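Heads up, the thing below is written out as structure tokens.
Of the protein chains in this complex, one is absent; all others appear in place.
The block that comes next holds subunit A.
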């Protein structure tokens, strides 16, 4: 019997932490979403009333909620393929050489991932600024009209997503690089003996062998983009007129700015269900996959 305890001892602490900070908040949010809890209720619990699914009914009738949902979908459509393609391409290039220069480049690409978001946004805010920003200055040099990067309802989605793509690639490049180290040399050598070109080797051997890494990066990237928050929060506060409000930012505004905790909890439960569904679909699709 005794050895059987060992695994539980090892996973115990992590499981407890996960339960306390992962599962419990979701359960609490589920409960709170059935009440009209606001700031007053937070201070005095007797002022909280159980209102059933009213929050959900109101949420699904709320234009701002659907706008935020649509924005989040657009962000994910722009962001996820860009991040994956870009970081895979950079990782393949970086992997071509192990020289000191390329090792320095790796840290260079990782820098955006570890820089504070507030500093990043300040700098990008200045780059995008319509009055004295660098981008419009560059456009003016080549004779193009200025762009309202953060004020135009369409342009703002790309502007905000670009910053997040730039920031999101670093970590994924590192993951891809690590996976690339695991590609067996024998396969590549055998292909070389058969006369395969570098391009052919990449397409037919390296990328298929990276399948699990790509799968992992895809799932985490999709989840990250469904929870997109930092960039629109600091760059635009969700404006103009909600054009860059992601669903997480919408929840933040309802929960913390408007103190409607019940309403915001209902939204967060919906977001949780969406993310869980998307992830489950992907895991299901993966099951049919062949492992090497």
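Observations on the model:
The rule is short, and it goes like this: a contact is a pair of C-beta atoms (placed from the backbone, for glycine too) under 8 Å apart; a residue touches a chain by one contact, two chains touch by 3 or more; residues count from 1.
By our rule, contacts and distances are computed from a predicted model.
Missing chain, UniProt name from the options "Electron transfer flavoprotein subunit beta", "Sigma-70 family RNA polymerase sigma factor", "Carbohydrate ABC transporter substrate-binding protein (CUT1 family)" or "Succinate dehydrogenase": "Carbohydrate ABC transporter substrate-binding protein (CUT1 family)". For the chain left out of this panel, the touching residue among A:17, A:39, A:70 or A:276 is A:39. Set against the missing chain, the residues A:5, A:28, A:53 or A:122 yield one that touches it, A:28.
Here the missing chain is touched by one residue of A:91, A:150, A:163 or A:206, and it is A:150. Contacts to the hidden chain, counted on subunit A, fall at residues 21-22, 24-26, 28-29, 32, 37-40, 42-45, 47, 125, 128-132, 148, 150-151, 153, 223-224, 227-230, 236, 239-242, 248, 251-253, 255-259, 261, 264-265, 268, 271-272.
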